[in-house]
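Of the protein chains in this complex, all but one are displayed in their positions.
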């Protein structure tokens, strides 16, 4: 028997991707939950799905086991408590519950946190590192797209002491436009983006504290810069640091130890690096390493699809854990 | 001594292109006129230009010989009378003054015409056919982008009796996104346009009556369809009809007769057709012809840059005529 | 037990798409067949698949039930007889076996047909019209991409007498670049295609006789023009004709009668038309109709993904028929 799961924000890019993925899930039926924040735009796709209002009553009436919030942080903070109270588990794709304290949240998001009581219980939804907490959680904070690609690449190396932290680590990140959401803005208009490329939010991107919190790096050790690519989907991060390792194989061995049984992390042969094509429309994070042995300079390339492993795919991976289903269901 | 000319709407794509072209004009200085309709966006470019409010007083104070209106039709209808009264000549890039009657305007634009008194005196700004009227006009209605490419291709053939009008003529038009203006909308958002292509406004595009009025075709003889290309600049129209001509050379001879002395219309050898690359960032309209002699089926391809010959370039061509300057100044 | 099927040309775009689709087919295992014509390029994807030489011996050794030829026509003409002789059924994605006579083939392909004996027995692989012949065939000629979109839109209307054939029908077709194959050429180089658009092969595209043969139109009644879009995947055709119908609903009723039970043809509400986004990465052909009742002018828009319904997806649909499997397997 299929479980019903609700999706708030199904007209946005992440929400629509959620519907698409869940349409091929054998054990789950998506229920579209109408909410005022949805952009005034037709939903994607074709198959008819049940539609309900985004209310606690609908959670009960539809027997929703999980509700996905593909909504802005301020909306998630408003909806999440009500959905939890109605008995659903919540997987939130916004930044509302990713940071551990309201202080850090308010410093980087420049707005008050309106549901601080939930911060303590939210599990950070990076299954490769938080699998058991996710499986036990009522509320999962699905990671940001940049932090997913960054932390899968950085965290094992920090833990293994492979990064010279005094010299610092640079994460030069590039993202497709869908990461900015579906609300029309001048910055994401076609004629502004096509044949263009730019850096943005240098030193003050909201994803910075999320990378810090989960990578093991301290502030001041990480320089993170986001760039906007003239393409729709995908994030590629080029990561620079100094290491005591002398061969790419040394770093790859650390990754191999960490990710041996992980279905969604793929490692490249020494000296090779993924491009976006390799990961688009998949839930994979692909990682490659190149190293200059004489000087200990290392370059790691990490690539994901921002809407899949960086949002909806990872959210379904988390849902599978929360519901006790096969973790890879609908994702391979 | 340089003449001063005003530009209203200089933050939009056509207005910015006007500034760019006028920056290399030896006899004219652009003056940017601030107006509330301008999008909340930084203006383009770098060189400092005088800025004034969009008022009759500014026209007098700056001694503006010409004011360009790169504004929506409803704004142009509001501003044009005041600018004219202040003594400037007006070149309007909107659809406000292109159609001859308020009836036709209101049928296609679905809004009342608020400056009907000016319709009679407005010259239609297609220099290849209306040069003397433009030179003598106070108000020039700069042609629409689609009609410019269409009428330069169609009108000489209709006049020469080369089109079988009972069988009808099809104009399948494709435009880059800048033609939709700079205001952010979902339809022109990067992630909606990239890797996509669509037809729009089938049978009811506002440029249809403008093509009819200036081509010699009657309603019912013309089928015009617009499409949105995933690129920034350019219009290419593929035009289909039956003809009594038996060789491409026959139609090309008609064009050659019409355009022999025209600086901005280029003809291709028989059987060859322009692509957009040939015309981008130029004021040219390029035309190619292919013909199946046995059946009399003809295909004409007409290409322009929608922001240049389809908007700002043609507006400067008209300004040169209005001011008695060399018609090609700043445009070659 | 899974059937083994061979793929020749798996490094090309259609061949790679075949592998991708077959990877999710529950009853079939893809076997990659190495052939000298394959571009010197890494194959796509990640999963390991059996690899064999493209020889009759391999067909026997692997027990290949079907061999897909994703190869140029001249290669298909060379390989197909050997594969058939070795006992495999063949689904050919090239133009080698689509036309009924060597005369027509040689006129349009400008090269001799080297396997004329197979022309008579080849089934044309458009399941919506040739389902029973396909199921019984040893050799299936998978349709061209442009003809698939064209004939699904045109053929029912011709059969129902809904097109004024004396006035002729125009098919203005636009395709993404992947339709040109993976061999590097100047015409398909990034910097030549991006921000560009062009018509090509006016009056002499090789797909013209294939549309004629299967639509019911006679030569001289059809004007077909291909255009190259600056995008990767998708074909959209805008089709113009005069009709005795007076409402879009009349034509849609013809389509509904024809396609009522077809899983891969979707009809749009009157006046609405598909864009490429609706069909990309699907095996659907989407059709929309708009009609001017007063003059009987009709515009039909037909859209497919050129690599799926226009190539690999339709080939798998045909394979399902040939092997007696569910026709939609791996395609929904």
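As written, the chain order gives the labels A, B and C, with residue 1 at the start of each chain.
One rule holds for everything that comes next: contacts are C-beta pairs under 8 Å (C-beta built on N, C-alpha and C of every residue); 3 or more make two chains touch, one makes a residue touch a chain.
Computed from a predicted model, the values in this text were never measured in an experiment.
Novice: Would you mind spotting which of C:86, C:135 or C:194 touches the chain that isn't drawn?
Specialist: Of all options in C:86, C:135 or C:194, contact with the hidden chain holds for C:194.
Novice: Quick one: which of B:62, B:172 or B:195 touches the chain that's been left out?
Specialist: B:195
Novice: From the list A:94, A:148, A:258 or A:280, which touches the chain that is not on show?
Specialist: Only one of A:94, A:148, A:258 or A:280 touches the chain omitted from view, namely A:280.
Novice: With respect to the chain omitted from the figure, which of C:94, C:151, C:178 or C:318 is a touching residue?
Specialist: Final answer for the missing-chain contact: C:178.
Novice: For the full complex, which residue in A:8, A:54, A:67 or A:194 touches the chain that was left out?
Specialist: A:194
Novice: Need a quick check: the contact residues on chain A for the chain that isn't drawn.
Specialist: Residues 167-168, 170, 172, 174, 176, 192, 194-199, 202-203, 220, 223, 225, 227, 229-234, 236, 238, 240, 242, 271, 273-277, 280, 290, 292, 294-295, 297, 299, 301 of chain A touch the chain that is not shown.
Novice: Please identify, in ascending order, the residues of chain C that touch the omitted chain?
Specialist: Within chain C, the residues touching the omitted chain are 13, 39-41, 176-178, 182, 184-186, 188-195, 230-232.
We take it that only the chains that are shown with their structure count from here on.
Novice: Mean of the CA atoms for each chain, then the mean for all of them together: which chain is nearest?
Specialist: C
Novice: Per the centroid of Cα atoms for each chain, what is the distance between chain A and chain B, given in Å?
Specialist: 46
Novice: Need the CA-centroid distance for the pair chain B / chain C, whole Å please.
Specialist: 39
Novice: Would you mind pulling out the distance in Å between where the CA atoms of chain A average out and where those of chain C do?
Specialist: 38
Novice: In chain C, which residues are in touch with two or more of the other chains?
Specialist: Residues 194-195 of chain C touch two or more partner chains.
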